[in-house]
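Data first, discussion second: the structure below is written as C-alpha coordinates.
Each chain you see keeps its place in the complex, though not every chain is here.
For clarity, chains are labelled A and B in written order, and residue numbers in each chain start from 1.
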Amino acid sequence: MEPITGRALVLAASAIGAGLAMIAGIGPGIGQGYAAGKGAEGVGRQPEAQGDIVRTMLLGAAVAETTGIYGLIIALILLFANPLVGML
Amino acid sequence: MDQSINARAIILAASAIGVGFAMIAGIGPGIGQGYAAGKGAEAVSMNPKSGKQVTMIMLLGAAVAETSGILALVVALIMLYANPLVGFTTGTIVVAASAIGAGLAMIAGIGPGVGQGYAAGKGTETVGKRPALQGPIIRTMFLGQAVAQTTGIYALIIALVLLFANPLIRLL
(Lines give C-alpha, C1' and ligand atoms only; values in the text may rest on other atoms or scores of the structure.)
Protein backbone atom coordinates (compact mmCIF):
# COMPACT_ATOMS: atom_id res chain seq x y z
CA MET A 1 0.00 0.00 0.00
CA GLU A 2 1.37 3.39 -1.03
CA PRO A 3 2.08 6.09 1.57
CA ILE A 4 1.25 9.75 0.90
CA THR A 5 3.46 10.88 -1.93
CA GLY A 6 4.07 14.32 -3.38
CA ARG A 7 1.99 13.21 -6.37
CA ALA A 8 -0.96 12.45 -4.08
CA LEU A 9 -0.63 15.83 -2.39
CA VAL A 10 -0.72 17.67 -5.72
CA LEU A 11 -3.73 15.68 -6.90
CA ALA A 12 -5.56 16.28 -3.63
CA ALA A 13 -4.93 20.01 -3.89
CA SER A 14 -6.13 19.88 -7.49
CA ALA A 15 -9.48 18.48 -6.35
CA ILE A 16 -9.89 21.42 -3.98
CA GLY A 17 -8.65 23.90 -6.59
CA ALA A 18 -11.20 22.57 -9.06
CA GLY A 19 -13.97 23.07 -6.53
CA LEU A 20 -12.82 26.61 -5.77
CA ALA A 21 -12.68 27.53 -9.44
CA MET A 22 -16.35 26.63 -9.89
CA ILE A 23 -17.37 29.30 -7.35
CA ALA A 24 -16.86 31.82 -10.15
CA GLY A 25 -20.18 30.52 -11.43
CA ILE A 26 -21.99 32.64 -8.85
CA GLY A 27 -21.40 35.69 -11.03
CA PRO A 28 -22.92 34.63 -14.35
CA GLY A 29 -25.81 33.06 -12.46
CA ILE A 30 -26.74 36.35 -10.80
CA GLY A 31 -25.99 38.51 -13.82
CA GLN A 32 -27.80 36.42 -16.41
CA GLY A 33 -30.76 36.08 -14.07
CA TYR A 34 -30.89 39.87 -13.88
CA ALA A 35 -30.84 40.00 -17.67
CA ALA A 36 -33.61 37.39 -17.79
CA GLY A 37 -35.75 39.52 -15.51
CA LYS A 38 -35.14 42.68 -17.50
CA GLY A 39 -35.80 40.79 -20.72
CA ALA A 40 -39.12 39.44 -19.42
CA GLU A 41 -40.09 42.93 -18.24
CA GLY A 42 -39.18 44.45 -21.59
CA VAL A 43 -41.06 41.87 -23.62
CA GLY A 44 -44.16 42.55 -21.53
CA ARG A 45 -43.91 46.28 -22.17
CA GLN A 46 -42.89 46.24 -25.85
CA PRO A 47 -44.04 42.92 -27.30
CA GLU A 48 -43.36 44.27 -30.78
CA ALA A 49 -39.65 44.57 -29.90
CA GLN A 50 -39.44 41.01 -28.54
CA GLY A 51 -36.89 39.91 -31.13
CA ASP A 52 -34.48 42.77 -30.42
CA ILE A 53 -34.91 42.46 -26.65
CA VAL A 54 -34.27 38.71 -26.55
CA ARG A 55 -31.33 38.99 -28.94
CA THR A 56 -29.70 41.71 -26.82
CA MET A 57 -30.39 39.73 -23.63
CA LEU A 58 -28.78 36.62 -25.08
CA LEU A 59 -25.81 38.53 -26.51
CA GLY A 60 -25.19 40.19 -23.15
CA ALA A 61 -25.68 36.89 -21.32
CA ALA A 62 -23.13 35.21 -23.59
CA VAL A 63 -20.60 37.89 -22.63
CA ALA A 64 -21.48 37.37 -18.96
CA GLU A 65 -20.89 33.61 -19.25
CA THR A 66 -17.20 33.84 -20.02
CA THR A 67 -15.74 33.95 -16.51
CA GLY A 68 -17.90 30.96 -15.55
CA ILE A 69 -16.39 29.11 -18.51
CA TYR A 70 -12.90 30.19 -17.46
CA GLY A 71 -13.54 28.61 -14.05
CA LEU A 72 -14.84 25.44 -15.68
CA ILE A 73 -11.80 25.21 -17.97
CA ILE A 74 -9.37 25.58 -15.08
CA ALA A 75 -11.28 22.89 -13.16
CA LEU A 76 -11.25 20.53 -16.16
CA ILE A 77 -7.51 21.13 -16.66
CA LEU A 78 -6.88 20.34 -13.00
CA LEU A 79 -8.95 17.16 -13.24
CA PHE A 80 -8.18 15.80 -16.71
CA ALA A 81 -4.97 17.39 -18.00
CA ASN A 82 -3.18 18.27 -14.80
CA PRO A 83 0.07 19.97 -15.76
CA LEU A 84 1.31 20.14 -12.16
CA VAL A 85 1.93 16.41 -11.70
CA GLY A 86 4.18 16.54 -14.76
CA MET A 87 6.33 19.15 -13.01
CA LEU A 88 7.14 16.90 -10.07
CA MET B 1 -7.85 16.45 34.57
CA ASP B 2 -6.79 14.66 31.41
CA GLN B 3 -4.13 16.93 29.96
CA SER B 4 -3.68 15.10 26.66
CA ILE B 5 -5.36 16.03 23.44
CA ASN B 6 -8.02 13.34 23.44
CA ALA B 7 -11.02 12.60 21.29
CA ARG B 8 -13.24 14.72 23.47
CA ALA B 9 -10.99 17.76 23.17
CA ILE B 10 -10.82 17.52 19.39
CA ILE B 11 -14.60 17.21 19.10
CA LEU B 12 -15.19 20.13 21.46
CA ALA B 13 -12.66 22.29 19.61
CA ALA B 14 -14.37 21.52 16.31
CA SER B 15 -17.71 22.34 17.91
CA ALA B 16 -16.42 25.78 18.90
CA ILE B 17 -15.59 26.49 15.27
CA GLY B 18 -18.87 24.98 14.09
CA VAL B 19 -20.74 27.30 16.44
CA GLY B 20 -18.96 30.28 14.92
CA PHE B 21 -19.85 29.21 11.40
CA ALA B 22 -23.50 28.68 12.30
CA MET B 23 -23.87 32.21 13.64
CA ILE B 24 -22.83 33.68 10.28
CA ALA B 25 -26.38 32.88 9.15
CA GLY B 26 -27.35 35.99 11.07
CA ILE B 27 -26.20 38.12 8.17
CA GLY B 28 -29.42 37.24 6.40
CA PRO B 29 -32.09 38.41 8.83
CA GLY B 30 -30.03 41.51 9.53
CA ILE B 31 -30.09 42.58 5.91
CA GLY B 32 -33.65 41.50 5.27
CA GLN B 33 -35.23 43.02 8.35
CA GLY B 34 -33.29 46.22 7.81
CA TYR B 35 -34.76 46.39 4.32
CA ALA B 36 -38.20 45.91 5.81
CA ALA B 37 -37.49 48.64 8.35
CA GLY B 38 -36.53 51.03 5.58
CA LYS B 39 -39.63 50.20 3.59
CA GLY B 40 -41.71 50.66 6.73
CA ALA B 41 -40.26 54.11 7.34
CA GLU B 42 -40.84 54.96 3.70
CA ALA B 43 -44.44 53.75 3.81
CA VAL B 44 -45.12 55.86 6.91
CA SER B 45 -43.71 58.92 5.15
CA MET B 46 -45.89 58.29 2.09
CA ASN B 47 -49.05 57.69 4.04
CA PRO B 48 -48.71 58.74 7.70
CA LYS B 49 -52.30 57.69 8.44
CA SER B 50 -51.50 54.03 7.75
CA GLY B 51 -48.63 53.99 10.24
CA LYS B 52 -50.01 51.37 12.63
CA GLN B 53 -51.09 48.99 9.90
CA VAL B 54 -47.80 49.31 8.03
CA THR B 55 -45.78 48.73 11.19
CA MET B 56 -47.74 45.58 11.92
CA ILE B 57 -47.06 44.15 8.44
CA MET B 58 -43.38 45.06 8.76
CA LEU B 59 -43.15 43.22 12.08
CA LEU B 60 -45.03 40.19 10.79
CA GLY B 61 -42.82 39.86 7.74
CA ALA B 62 -39.68 40.51 9.76
CA ALA B 63 -40.70 37.83 12.27
CA VAL B 64 -40.71 35.26 9.46
CA ALA B 65 -37.31 36.54 8.31
CA GLU B 66 -35.89 35.88 11.78
CA THR B 67 -36.31 32.12 11.34
CA SER B 68 -32.82 31.38 9.98
CA GLY B 69 -31.19 33.40 12.74
CA ILE B 70 -33.10 31.49 15.40
CA LEU B 71 -32.36 28.11 13.79
CA ALA B 72 -28.65 28.94 13.69
CA LEU B 73 -28.72 30.07 17.31
CA VAL B 74 -30.47 26.85 18.36
CA VAL B 75 -27.90 24.69 16.54
CA ALA B 76 -25.11 26.72 18.17
CA LEU B 77 -26.63 26.37 21.63
CA ILE B 78 -27.06 22.61 21.10
CA MET B 79 -23.39 22.34 20.22
CA LEU B 80 -22.40 24.41 23.26
CA TYR B 81 -24.71 23.03 25.94
CA ALA B 82 -26.11 19.69 24.75
CA ASN B 83 -23.51 18.50 22.32
CA PRO B 84 -24.54 15.06 21.12
CA LEU B 85 -21.13 14.40 19.58
CA VAL B 86 -18.91 14.53 22.67
CA GLY B 87 -19.79 10.97 23.66
CA PHE B 88 -18.05 9.41 20.68
CA THR B 89 -14.69 7.83 21.43
CA THR B 90 -13.97 6.39 17.99
CA GLY B 91 -13.81 8.01 14.60
CA THR B 92 -12.80 11.25 16.28
CA ILE B 93 -11.88 13.06 13.09
CA VAL B 94 -15.24 12.17 11.51
CA VAL B 95 -17.17 13.38 14.54
CA ALA B 96 -15.13 16.59 14.71
CA ALA B 97 -15.60 17.24 11.01
CA SER B 98 -19.33 16.69 11.44
CA ALA B 99 -19.48 19.48 14.00
CA ILE B 100 -17.81 21.82 11.51
CA GLY B 101 -19.98 20.58 8.65
CA ALA B 102 -23.13 21.22 10.67
CA GLY B 103 -22.02 24.79 11.30
CA LEU B 104 -21.13 25.37 7.65
CA ALA B 105 -24.51 24.06 6.50
CA MET B 106 -26.36 26.60 8.65
CA ILE B 107 -24.73 29.46 6.67
CA ALA B 108 -27.36 28.74 4.02
CA GLY B 109 -29.74 30.59 6.30
CA ILE B 110 -28.39 33.87 4.97
CA GLY B 111 -30.53 33.39 1.89
CA PRO B 112 -33.96 32.98 3.44
CA GLY B 113 -33.16 35.80 5.86
CA VAL B 114 -32.39 38.26 3.08
CA GLY B 115 -35.18 37.07 0.82
CA GLN B 116 -37.94 36.95 3.38
CA GLY B 117 -36.93 40.36 4.63
CA TYR B 118 -37.19 41.69 1.09
CA ALA B 119 -40.67 40.22 0.83
CA ALA B 120 -41.54 41.77 4.18
CA GLY B 121 -40.41 45.16 2.91
CA LYS B 122 -42.36 44.88 -0.32
CA GLY B 123 -45.42 43.67 1.56
CA THR B 124 -45.13 46.63 3.91
CA GLU B 125 -44.73 49.07 1.04
CA THR B 126 -47.69 47.71 -0.85
CA VAL B 127 -50.00 47.61 2.14
CA GLY B 128 -49.06 51.22 2.77
CA LYS B 129 -50.21 52.05 -0.75
CA ARG B 130 -53.32 49.86 -0.83
CA PRO B 131 -54.39 49.22 2.77
CA ALA B 132 -57.68 47.72 1.61
CA LEU B 133 -55.85 44.86 -0.08
CA GLN B 134 -53.97 43.82 3.04
CA GLY B 135 -55.36 40.26 2.96
CA PRO B 136 -54.21 39.20 -0.51
CA ILE B 137 -50.90 41.08 -0.16
CA ILE B 138 -50.00 39.36 3.11
CA ARG B 139 -51.14 35.98 1.84
CA THR B 140 -48.87 36.33 -1.21
CA MET B 141 -46.01 37.55 0.98
CA PHE B 142 -46.34 34.59 3.37
CA LEU B 143 -46.65 32.11 0.51
CA GLY B 144 -43.50 33.46 -1.09
CA GLN B 145 -41.66 33.55 2.23
CA ALA B 146 -42.55 29.91 2.82
CA VAL B 147 -41.09 28.98 -0.56
CA ALA B 148 -37.95 30.98 0.27
CA GLN B 149 -37.48 29.08 3.55
CA THR B 150 -36.90 25.66 1.99
CA THR B 151 -33.13 25.78 1.47
CA GLY B 152 -32.74 26.94 5.07
CA ILE B 153 -34.71 23.87 6.17
CA TYR B 154 -32.58 21.59 3.99
CA ALA B 155 -29.51 23.00 5.72
CA LEU B 156 -31.07 22.49 9.15
CA ILE B 157 -31.85 18.87 8.28
CA ILE B 158 -28.28 18.21 7.15
CA ALA B 159 -26.95 19.84 10.32
CA LEU B 160 -29.27 17.80 12.53
CA VAL B 161 -28.34 14.59 10.67
CA LEU B 162 -24.67 15.36 11.23
CA LEU B 163 -25.28 16.05 14.92
CA PHE B 164 -27.89 13.47 15.91
CA ALA B 165 -28.08 10.72 13.28
CA ASN B 166 -24.65 10.73 11.74
CA PRO B 167 -24.45 8.09 9.03
CA LEU B 168 -20.72 8.59 8.48
CA ILE B 169 -19.73 7.28 11.90
CA ARG B 170 -21.48 4.01 11.08
CA LEU B 171 -19.40 3.69 7.92
CA LEU B 172 -16.15 3.60 9.88
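Keep in mind that, in the parts below, contacts are C-beta pairs under 8 Å (C-beta built on N, C-alpha and C of every residue); 3 or more make two chains touch, one makes a residue touch a chain.
Note that the structure is a prediction, hence the values are computed from the model and not measured.
Here the complex as a whole is made of A x9, B x1, with one representative copy of each chain displayed.
Here is the rule we use: only the chains that are shown with their structure count from here on.
Each chain gets one centre point, the mean of its Cα atoms, and the points for subunit A and subunit B are 29 Å apart.
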